[in-house]
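Here it is, the structure in full.
Rest of the complex left out; these chains stay put.
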Amino acid sequence: MSDRALLEGSEAMARAAVAAGCRFFTGYPMTPFTELLEHMAALLPQVDGVCMNAESELEAVGMAWGAATTGHLAATGSTGQGLSLMQESLSEITNARLPLVVFNMARGQGDYFQATRGGGHGDYRHIVLAPMDVPEAVELTRLAFDLAGQWRTPVMVLGDYFLAHTYQAVSVPSIDGAAPKVPDWALNGSTGGSGAAKIISPLGSGTEGEEGFDLGAHFADCAAHIQALEAGVEPLVDVGFCDDAELVVAAYGSVGKFVRYACLQLRDSGHRVGYIRPITLWPFPSQAVQDAAAGSAKVAVYEQNMGQMIDDVRLATLGAVPVEFIGGPSWDHSGFGIGPDINVPDISERILEAMP
Amino acid sequence: MSPSTPRNTVTVRGTVVIDVEACKGCDLCIDACPPRVLEMTTREANAKGYRYPRLLAGCTGCQACAQICPDFVFQVYKYDTPLELPLDDEGGQ
Amino acid sequence: MLTGVGGQGVQLAAQVIAQGATADGKEVLVFGSYGGMMRGGHTDSTVVISDRPIEAPPVLSTTWSAILMHHQFWAPLRERIRDGGLVLVNTSVFEDELDRDRYQVVEVAATDVATDLGNPLLAAMVMAGVYGRRSGLVSLDGLVEGMRRSVPPYRSQLIEANEGALAAGWELAA
Amino acid sequence: MSDDRIFISTDEPPAESAALVDDFTPSLITQANHHLCPGCGEPIAIRAAVEAIEELELAERTIAVFGIGCYTAFAHNLDVEVVQALHGRAPSVATGVKRMLPEGFVMTIQGDGDMVNEGLQEVLHAAARGENITCLLLNNGVFGETGGQMTTTTTLGQRTKTSIEGRDPHQHGHPILLSDLAATMDGAAYVARCAVNNAGNVARTKRYITRAYESQMAGAGFSLVEILTMCPTGWFVDTLEGPDYLQDTLAPVHNIGELRTP
């Protein structure tokens, strides 16, 4: 058991981030993001990395932007309000083609649209990964940094209070490895005076010609890149019992783990229920959803909001089977989206009611 | 009051009502009380498990305790006529 | 499951038990929630201890054992304890009714014991000690080791007192 | 000290003829129970702020704009009209209110995380604008609500959750002395700093707050009262040590006194 320990989700993710090569982190306290920040602050100095107590989320995302231009893997994050404040920059960082990991430790699941459609101005999208529990968060954190570096794009890890605050015995990711090599496009000042000094800009990286800088061409590039991402990033999904299911239930994140468990129990008691849990929320695993729905009579969507992912499920199935919403905003009086309705018996009941 | 003129009564100009259940046992009133006539319980605790203050003779009705108490535990009264109460051996002040 | 009022040490007690079980080699999951306030609000915690990988989500519908530190927020928990479950209750504080026929109730005047030890805030540690022994899930060594891992560095001056409280609970449960 | 000493009964009002000189709470606090920590300085400051409203007879024209921090719990506990704003944004919201209700009395209640971190720009712009509002800063040198991390007002050497070894200027920068900064602005009419760590300072706090309110009612422009408050939880000290800790840690840097008067 040498490398196993009881780690809080936040700590496990922080360790996974550093293990993946993250060398810069910054953020502003906000429950349930705070602990991730605190763990990064404790870990990064151990690998000569930098963690900044940013004075606000606006400053945090700006610092992360700056760090990302140097080619070192950088990350930031927040919760709800804080993420909203970062939207202006997230949109532009996407257009500047910078790798950045954003930990969105959300309160409930009301921020699905913001995460998957880009809450900022403009036409950007970025990858979104939604782990269901601590071990999966460790895996997806590593993947997030890999994808960010590979595609030069922001990648969001969408967690929540459960993920941040659940302790689980896991293999502890080792932070002793080296960080990935700094890529060629990164800035370090050295091309100054060469006649072709680099520029990193959300408005494109050309040099202004006589005709004025061609923003239109740059936006076309950005659009092409997003299409390449959509085509090239493998959609991840967790599917169970869909082959012979009468009803397929779709859910994501921590809440997806509750739904999975409910389906497991319902199967045990003989109900023909299957589940599909999108792991990449963007690109959305539309094909998998379509396939899972194909043999069933109905799809039910459980999400802890007024119905957001259900749009993606409907867009994937386009009327092939009826799609019913069985979720709803949490009754939670703390605002953290942790109950009391978020539990297996309540969810099972709604699933049974939706059975065709 | 100089040590050369020992007295065994004390003038009491005011008093307080203490809502012990509201108290969170922070001790701030103890230091705030100029005549130092408030003292925390040592064993007794309220329903939330906190110790709370009790009053010895000698309150002046100065309101310091009420003003500093973060939990609004005190109501302060000023006697229309000050009372003289026996001073207990170990002294309220 | 553990329930209480913020500031009573419920989260720490859950940690101590869970870290203890991890030290003892078990699979463990803990989820503690509290109402957003630093102190005085609702606080509870769920600990899952198992020999196999854990499929269950972090909030359970039923439990076979519970520690009740305070009555204020215990109502939602009432229904979740299975019949015959082990229920430890802090009688120094707990004022609500308890269906003694349904559960296997263990009464511990934890706050009183803790006060005798010099600090009423040690009550949760006393309970953890009792729980370890009565449930058979964690050893006293495991608890002490778990407590050492759980106490944050800026609270390290409390380690000794906590250890005393765990031991006192363990003794009480004899 | 033994427990067999004579204690005065404090369960009920005295039998003797006496005048109630201080009630549990000022009448504008509707709900005394709150979940703030033992020994917290914020309720003390809010009591002073509310008593001053009462004494100046401003209750029926007050609109208090709350920031987000532990003190936010009081937004629902006061008997004056309240606008709940977001973390850092209260001065702008108060500006909108005041511009539409120039006869109203408009104040903000914010913490140091709220006003000096997230919302530094808002308060300084309001001050420069000479906005005729009163801002109260409850400065405990940490983010209380989120568990005691360093803010921009944390003093050098102060230990917080994110400056375990003490705030180091090279790593964490220097503290911002918000009132000193605001006092340099021409739009500011009244700026003062005080504390609630002992009864004398509480009285002084109320005096400064009263002057700030009066300056707003006289139309003098922007006013600010910064109040140093205890946060034993965020400081990781015993409640009893809070007042001295404040005196030794915050007060020597964030100096108490009136910094600008009309």
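What to note about this one:
Think of it as A, B, C and D in the order they're written, each chain with its own count starting at 1.
As a convention for this text, a contact is a pair of C-beta atoms (placed from the backbone, for glycine too) under 8 Å apart; a residue touches a chain by one contact, two chains touch by 3 or more.
From a predicted model like this one, the values you see are computed outputs, not experimental measurements.
Stoichiometry of the full complex, written with the labels used here: A x2, B x2, C x2, D x2.
The rule is simple: only the chains that are shown with their structure count from here on.
Distance from the chain B centre to the chain D centre is 27 Å, each centre being the mean of its Cα atoms. Measuring from the averaged C-alpha position of chain C to that of chain D gives a distance of 37 Å. We define each chain's centre as the mean of its Cα atoms; on that basis chain A and chain D are separated by 38 Å. Within chain B, the positions touching two or more other chains are listed as 24, 43, 50. For chain A, the set of residues touching two or more other chains reads 31.
Of all residues in chain B, only 24, 43, 45, 47-50 touch chain C in the complex they form.
Within the complex formed with chain D, the chain C residues making contact are 6-7, 35, 37-41, 153-155.
Only residues 35-38, 70, 73, 144-145, 147, 159, 161, 164, 233, 236 of chain D touch chain C when the two sit together in their complex.
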